[in-house]
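Heads up, one of the protein chains got dropped from this complex, but the rest are sitting where they should.
Think of it as A and B in the order they're written, each chain with its own count starting at 1.
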Amino acid sequence: MTLTRRAIVDHLIDIAGQDRVITDEQVLKENSYDRYKKLETIFGIYTTPIPAAVVKLADTKQVSEVLKFLNENKVNSVARTGGTATEGGLETIVENSVVLDGSQMNQIIKIDSTNMQATAQCGVCLGDLEDRLREQGFTTGHSPQSKPLANMGGLVATRSIGQFSTLYGGIEDMVIGLETVFPNGDITRIKNVPRRACGPDIRHVIIGNEGALCYITEVTVKIYKYFPENNQFLAWALDDMSLGFKILREVMVEGYRPSVARLYDAEDGAQHSFDQFAQDKCVLMFMAEGNELIAGATAQGIAAVVGKYEECTPIDGKIIENWFNHLNWGPEKIAEERELIRKTQHLAYTTEVSGNWDCINIIYEKALKRIREDYPHMDDLTMLGGHSSHSYQTGTNLYFVYDYDVKNCKPEEEINKYHIALNALIVEETLKAGGSMVHHHGIGKYRTPWTKQEHGTAYSILKGLKDQFDPNGIMNTGTIYPVE
Amino acid sequence: MKIAVCFKTIADYDRMSQKDWEWDEHHFVDVSFVRRIFNCFEESALEMALKLSRPLEDLPDKAELTALTVDGEQGDLFLKHLIAVGYDHAVRICSNKRLDLRFSPLSISHLISAYMNQHEHQLVIFGMQGGEGGNRQTGFLVAEQLGWPCIREVTEVIRTESPDFLKVTSRIDGAALVQIVKLPMVLVIGHSQGSAYLRIPNLKQKLDAKKKQVTLLSEHALKVDNKELLNKDKILIDLHKQRASQSCIFLEGKTARDQAQQLYDQYLKERLPL
Partner (left out) sequence: MKTALVLYADSICLQQQAHEIKLMLNTIETKFSSIELWLFYQEPKPEVFPKINSSLSAIKLIRLEHANSPESCLQLLECLMTRYPMELLLFASDGLGEELATRLAYRLNGSSCLQVEECNLKSGKIEVIKPVYGNNLTARFVLESFPCCLSVAKQPSCPIKMIPYEFVKIKECIFNQTQPICVKETRTICDESGTGLADTDLVLVAGQGANNKETMDILQGIANTIGAELGASRPVVMNAWIDMNRLIGASGLIISPKICIAVGVSGTGVFSAGIKNSGFIVAINIDGKAPIFQIADVGIVGDLKTVLLELEKVITARETKKGQHQLPGSGKGPQ
């Protein structure tokens, strides 16, 4: 028997108390979406079902009690902390969903400088954790653009990655241990050890689950010594992306691990004002980080690699450093963005993918070509380009960036006419070329049509996890797993 | 109607920290590593002119728009951008590198007026403030040199039924002043909520703009005597930084309630009006 909205709320109040169960309509509306849907929500249109309640969870025990209740009654839940997700993962697409807000579980539990670990609850803002660590000369090394706002729970749930990943890795390389609650109410703790071979690495059941399998309540991550005084920025202008990818690969294959390694095409670069010093050129940039010897050798080595290419013209590192220091999303920038959108009906989005070295340029060229040739509303686009920002031994990621004016279209129709359509073209070309349809933003709810294609025969492993841990299907329905 | 809008880009000062504000022996602050942007008043002016030139998309008598700047090569990118958003002509008066024009609105105005005298326009628009100097004088000086009326602190300008008149709204003492004014005139733009941002060109417009040229002019081409550009108005002696920042005491309460209580108890209680 399906519980009514009122009954759900009453039960939640019984478990968590009146103060923690929010039913204010505006709050509910704001918790029904994330950064995938900007336009309609700015105009106060909410086509996604409004959740029944937002529960501000107090502690792990309460998470367990609430989840158990939801599971027993087959009520859909959406885990949420910082709210900066970009792929619709936070949308409450099922009627009378309950948003489980962990942002008040915001204690930094321990900073352990001997074992070089920091433990934080899911609602700790990464920016706060990072500030606290830096006071003591440490860093997590994790710096996504959402750092001022994103919380640890969401960052782990989405398998996020930061601007310094080429040195520090993604969140999966940083997590040591976790505490998690499963839909049946089981509280599980994975202990903090440096490495073990005690069966498969079960942390990876949790990291990246996007709230579709369990609720992350606590995270322990590695910490590193922080040497910002040794940071060195290097940059070059060059003519084409394929050469840029070639050089990026060479830097990685030679064994250098700069914390930042990025390649921008001219279009994407222009929106960052790179055209002011590298007009109609691609920009290749690196930041070397670490102790003095490592940072120095990294910078020297990269300069030697790039220096062999006459096509590359050096750019003053100070320009890139200044730009880089102003890249992150503070709440002011987000507010400014919403206001601009309201006034101009002009939107900017990204679709980011990954591929091995041998196919990344193919993905880049083919996806852009496909959009230019097949997308029916090209005239409405004001920017179309891309950049790579996370490189590996074996390949790299690729951000496609597209801006457009919404024309002749109601706010709630924009998503189908533009965002979903453009996203689809990029995903299709990426999968065709052998790449992965999403590098670090998570599948969310809008790339689920391709989840099976993405995983191929390995999909059964992924599906098995869902069958095992969420048999009642109450964990963020529509995320990762397509709704059948 | 031919409209000219004058602008001068600035460095994005919000991206500069205290330690970046240093200068050399010629009192030049190195801002080469910071991106350049339109100043907000000039951005409004540029957008306002676009709206004025074509109030309705299919209006036959579109006004001819010229964007004009006195600048080095760094101005060219912005001029190209303005072509992309709809400016018919983009002109850069090449500033003589040996002359420091930052604080010389008089010299700048001579160059602009010379251009206006060579190319007949009916309307010249400035932002209330622009460039490093933030002199706020160039518009007035050009009005003097051209012998045209000048309206300052303009918030809106629209066409009237008569092609020779414009309806100009501006700010005065505690009021809005609405005037129907005969062309030619100089307008100096203030805070314009209706034209806060410059429109964004689409891909096709950007591509088309690449094919068009920016017009470069020297003071010789404008027949402006070098002597006129020498600063006879005010000469820079030196620059000063603001007082060094004091140390702010951060309140460390665990909750907003704690912080608010601490703020009140320790700092506001004694200072608040009774």
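In this text, contacts are C-beta pairs under 8 Å (C-beta built on N, C-alpha and C of every residue); 3 or more make two chains touch, one makes a residue touch a chain.
Note that the structure is a prediction, hence the values are computed from the model and not measured.
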| item | value |
| --- | --- |
| Contact with the hidden chain (one of B:54, B:119 or B:171) | B:171 |
| Touch residues of chain B, complete complex, unshown partner | 10, 13-14, 16-18, 21, 27, 29, 40, 102-103, 106, 128-129, 132-137, 140-141, 143-145, 149-150, 152-153, 165, 171-182, 185, 190-191, 193, 196, 231-242, 245-246, 248-251, 253, 256-257, 259-261, 263-264, 267-269, 271-273 |
| For chain A, the residues touching the chain missing from this view | 131, 148, 330-332, 334-336, 338-339 |
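Assume only the chains that are shown with their structure count from here on.
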| item | value |
| --- | --- |
| In the complex, chain A residues that touch chain B | 273, 275-276, 279, 316, 318-319, 321-323, 325-326, 340, 343-344, 346, 378-384, 403, 405 |
| Complex interface listing, chain B residues touching chain A | 15, 32-36, 74, 77, 196-197, 199-204, 206 |
